[in-house]
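Only a single protein chain was left out; the remaining protein chains are all shown in position.
Note that the chains are named A, B and C in the order they appear, and that numbering of residues resets to 1 at the start of each chain.
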Amino acid sequence: MARTVEFTDTEFMIAQGARLLEDGKTFFVGWGIPQIVAILAQKLYVPNVVQLFEFGAVGPQSVLPFVRGTMGGPQNTYRSLQWLNMNWAFSYSASGYMDYGMLGALQVDPYGNINSTYLGGTFEKPERRFAGSGGGNQVASHCWRTVIIIKHEGRRFVPKVEFVTSPGYLTGPGAREKAGLPKNTGPYRVVTSKALFGFDESTRQMTLLSVLRGLSPEGVVADMAFRPIVPKDVGEIHPPTADELRLLREEIDPSRIIIKGEMMSASA
Amino acid sequence: MARTVEFTDTEFMIAQGARLLEDGKTFFVGWGIPQIVAILAQKLYVPNVVQLFEFGAVGPQSVLPFVRGTMGGPQNTYRSLQWLNMNWAFSYSASGYMDYGMLGALQVDPYGNINSTYLGGTFEKPERRFAGSGGGNQVASHCWRTVIIIKHEGRRFVPKVEFVTSPGYLTGPGAREKAGLPKNTGPYRVVTSKALFGFDESTRQMTLLSVLRGLSPEGVVADMAFRPIVPKDVGEIHPPTADELRLLREEIDPSRIIIKGEMMSASA
Amino acid sequence: MSRIRREGKVEFRFEHPDEFREFVRESKSRKPTDKLCAASDAVSRLVKDGDYIVYDFSSLTRGPQALIREVIRQRRKDLWIGAEFTLHESALLVGAGCASRIDVGFLGYGNYIGQAVCDGRVKVYEWTNGGLALRILAGARGVPFLPTRDLLGSDNLAVSAAKVIKDPYTGTPVCLVPALNPDVAFIHVHQADVYGDARIFGTNLFALEAAMASHRVIVSAEEIVAPDEFRKDPMRTTIPYFLVDAVVHAPFGAYPGAMPARYEIDLEHVDRLNAIRSEEQMRNYLHENVYGVADHEEFLDKRVGAARMKELRSRATIIEGYR
Partner (left out) sequence: MSRIRREGKVEFRFEHPDEFREFVRESKSRKPTDKLCAASDAVSRLVKDGDYIVYDFSSLTRGPQALIREVIRQRRKDLWIGAEFTLHESALLVGAGCASRIDVGFLGYGNYIGQAVCDGRVKVYEWTNGGLALRILAGARGVPFLPTRDLLGSDNLAVSAAKVIKDPYTGTPVCLVPALNPDVAFIHVHQADVYGDARIFGTNLFALEAAMASHRVIVSAEEIVAPDEFRKDPMRTTIPYFLVDAVVHAPFGAYPGAMPARYEIDLEHVDRLNAIRSEEQMRNYLHENVYGVADHEEFLDKRVGAARMKELRSRATIIEGYR
């Protein structure tokens, strides 16, 4: 009988994110979880990925363990190819050199629009205020493929985000181009703590691609505040591998401050 | 009786230019003669002038002797405060940090408009083609005070330049502002091999300020293709001093390749 | 004052490039004079109530924390903060009643600042990090705006004064952001001389842009070096002296953040900042670390201590590339 693996929802999201990247491509890394994804991916799967940080670190190879909270520190920007500034960093993405971008989100809608600004109330008088765009708007606007990482809680998947912090497909096919955003860009995948979503070519709507081993597609989409497209064939995502977990727990975040979260399990 | 000094027209123009600068100000240096003016001025009169070269040398202190033909070489950019690039250099001038700019010219008109592009024919099919703007247009557009250096030949002073390479007061008072050029900028002085001109506050027209010792105002303006304003009081410019000539001939340009020209004389 | 414009519900800081140029002509000296002074002196002379301030980098990395604490100590009012990473500085400035508006950027972190926004104690405008950096670049380049192909399609457009025009070359929509010329820029650097020439090692947000675009520039430096050092190594100069109005010698000036290759971040102190939620906690923190000490030096002596500083220095083991 299959062995059971235990892991946190965060660890699962990080592992999924890391598996999405291609080697020899560029990766615009957002603050927080995406930093861990980049480190894990580069160690395990894509040694030649070129990371870009918005404040001008090109091609950093972080020192381990990861120092929480920081992004501009010597550990994070260690052995970069080039150190520049923010306007240069966004020039790389604006002129098409950035293949992947990865962002967290508070809320996401069927078109992959991201809200990371506020929840409830109005912009002027929100009920809860969060960090907002940072460079997220630029990443989602410029990168060829934007990957969204979000905890799988129904209330986070809404028919319409309260505030479009970073653009997805906006109102649907052609809307990005109409708004003047660079052609052929947009959200590529949504990584959650239960599943992986893509976007339908024709409708630009979120589509379930695969779910964590042991979960049912219907169970996964049941509590989402909008219903994504659920095709007949939905794939299976294996849980974090021993290598992924060992690296995360022993080398990248031994203090377990970033990778902590709700415990989950699945058969290996 | 007064001793007679002999010097070239070039030496006289360089000496005049050097005497115009203020210490502790910034100076956007054009290619050629203005480089020599800057060196002479910094050695003799304005030790704390900050030179700027368009390709990004901020505050260079040239090594002597001057290496003809070069501007970006190690001798010219020696002991700079900062080495940047062209877009940064023009940012310093565009945002108001450059007090003086100095440019040569083929032709100049009563409003101080500069032609350094072509003579005769049309732009598409000129009779004689020259270097054109280089960064001259930016210098004349951005610097607070632009100084024009031009050999005193009547044909160079025309009622209307054939091509406005670098803007003077264009068509007169208010024309620069109307065109969108930065406020309160424009030509400040015209240094020639016989005289020094300024610009009338109300008409923006070229005005004779002073002439080389021994020359008469009327003699100086006689062969100019337009008649500048000639006020009652016209000053006298003393010829190059012994210090100016010694520096130019022994330290800055011992090969006499840049300072050569028509011999002139005046009483010391 | 005339440097504040309004566009719908949005107030934004703007002045005609000609006004800024005039200021630069009249008020920014090109003379190399000794500008070394105490933080208290620099802040009292150069920071006024209602000023718009920017800084480089953040409270976690090479931020001008000693200068921020001095601003709080001098109880400036109604400041408008524009910075990519408005982290703990913004919480402290708002908590101390110094700041009433923030252009973001990234508004983080700890719950205090988010709550302050919800309570309406501070107004926030959204420009995004790219938009703010571009506004400052426009201010430095002496142009009224710069174009960009982001912000488009997002709701940030509606809560900023960015405009969308039709590009005359392609006919497609392009976003314009207005130039930003702050009143004051705080920039913490590795090395400076007494005239204001300054060097940063590592990445920066917009150090040169901000110095060029700002009316007044205060540089705080870990180390004061001889002016000749800059002329011997011009590629290493981040900011030339004639952009700078005051130089403050502030070792550990980025504390509790890290100064790359000099000392590491004090995570325990940062956690105390992150933990601030109530006004009482804020008052206590400010009293202990700002009001309760005369200056940065007393803060280091009484609240940090030589042993701690020694330890943080010893943790800064990565020096490769920082020179």
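Rule of thumb we're sticking to: a contact is a pair of C-beta atoms (placed from the backbone, for glycine too) under 8 Å apart; a residue touches a chain by one contact, two chains touch by 3 or more.
Computed from a predicted model, the values in this text were never measured in an experiment.
Just so you know, the chain we are not showing touches A, B, C across the whole complex. Considering the whole complex, the residue from B:P47, B:G73 or B:G219 that touches the absent chain is B:G73. The residue touching the chain not shown here, chosen from A:R129, A:H142 or A:R189, is A:H142.
Within the whole complex, the absent chain has one touching residue among B:F7, B:F66 or B:F90, and that is B:F90.
Summary of contacts with the chain left out: across A:G17, A:G30, A:G59 or A:G73, the touching residue is A:G59.
What subunit C contributes to its contact with the hidden chain is residues 14, 16-17, 142-149, 163, 165, 167-170, 172, 174, 176, 178-179, 201-202, 232-236, 320-321.
Although one chain is not displayed, its contacts with subunit A can still be listed: residues 24-26, 48, 50, 57-59, 61, 77, 79-83, 88, 90-97, 99, 142, 144, 182-184. Of the residues in subunit B, those that touch the hidden partner chain are 31, 53-57, 63, 67-75, 77-80, 83-87, 90, 94, 117, 121, 123-138, 141-142, 163-167, 170, 175-176, 179-182.
Quick note on the criterion: only the chains that are shown with their structure count from here on.
The interface carrying the most C-beta pairs in contact is the one between chains A-C.
The distance from the centre of subunit A to the centre of subunit B, each centre being the mean of the chain's C-alpha atoms, comes to 58 Å. Centre-to-centre spacing of subunit A and subunit C amounts to 29 Å, using the average Cα coordinate of each chain. Centres computed as Cα averages put subunit B at a distance of 40 Å from subunit C. Under the contact definition stated at the top, the residues of subunit C that touch 2 or more other chains are 208.
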